[in-house]
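So, chain A:
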Amino acid sequence: MSLQIVTANRLDDGLVVFMTANHGWSDDIHQAVLAEDQAHADDLLARASTRDQDIVVVGPYLIEVEASEAGIVPTKYREVLRTKGPSVRQDLGYQAGQ
Partner candidate 1 sequence: MAIVKHDTVIDNDWITLDAEGDLPAGDVNIIVPLDRWKAEQDSLKGRNGGVGVLLVPGDAPEDIAADLDRLALIAIRFPAYTDGRGYSYARVLRERYGFAGEIRAVGDVLRDQILNMHRCGFDAFDLKDDADTALAKVRAAMAEMTVYYQPTGDGRATAGSLRERRRAGQVG
Partner candidate 2 sequence: MYRYDDFDRQLVLERTEQFRGQVARRLSGELTEDQFRPLRLMNGVYLQLHAYMLRVAVPYGTLSGAQLRQLGYIARKYDKGYGHFTTRQNIQYNWPKLAELPDALLDLARVEMHAIQTSGNCIRNTTTDQYAGAAADEIEDPRPYCELIRQWSTFHPEFTYLPRKFKIAVTGAPNDRAAVRVHDIGLRMHQNAEGETGFEVIVGGGLGRTPFVGKTIRDFIGKNDLFSYLEATLRVYNRFGRRDNKYKARIKILVHEIGAEEMARLVEEEWAQIKDGSLKVSDAEIAQYIAQFAPPSFETLPDDDAEFARRKVENPGFAAWVRSNVVAHKQPGYAIANVSLKPIGGIPGDATADQMERVADLADQYSFGDVRVTHEQNLVLPHVKKADLFSLWAELSNAGLATANLGYVTDIIACPGLDYCALATARSIPLSQRISERFGDLDRQHHIGELKIKISGCINACGHHHVGHIGILGLDKRGKEFYQITLGGDASENAAIGKIVGAGFSEAEVVDAIEAIVTRYLEIRDAGERFIDTYRRVGTDPFKEVLYGDR
């Protein structure tokens, strides 16, 4: 069973965010709370999908990640792009330190 985290886009500015341990949101994937089994993942997703969260984020969903000392990295390329920004504009997005 691989690790999972919850990601979404923030309602007001649309930027990519990750659910943290206190069920808040961070734009830093390394702050994300890790679900080690499916039950925990489902619980996190449910907490991310409440009516209260609906005015904070849009479209929460689970993604698979790998965690190491270097931090958390999504397993799918699409999600890696979301943590960085467009590969063709490395001056934009999180990869640019904006």
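If you want to know what made the cut, all candidates are chains of the complex that A comes from, given by their letters.
Criterion: a contact is a pair of C-beta atoms (placed from the backbone, for glycine too) under 8 Å apart; a residue touches a chain by one contact, two chains touch by 3 or more; residues count from 1.
Quick caveat, the model's predicted, so the values are computed rather than measured.
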Which one touches chain A in this complex, out of 1 or 2? 2
Residue ranges of chain A touching candidate 2 (in the complex, touch as defined): 9, 11-16, 51, 54-55, 58-59, 75-78, 81-82, 85-89, 92-93
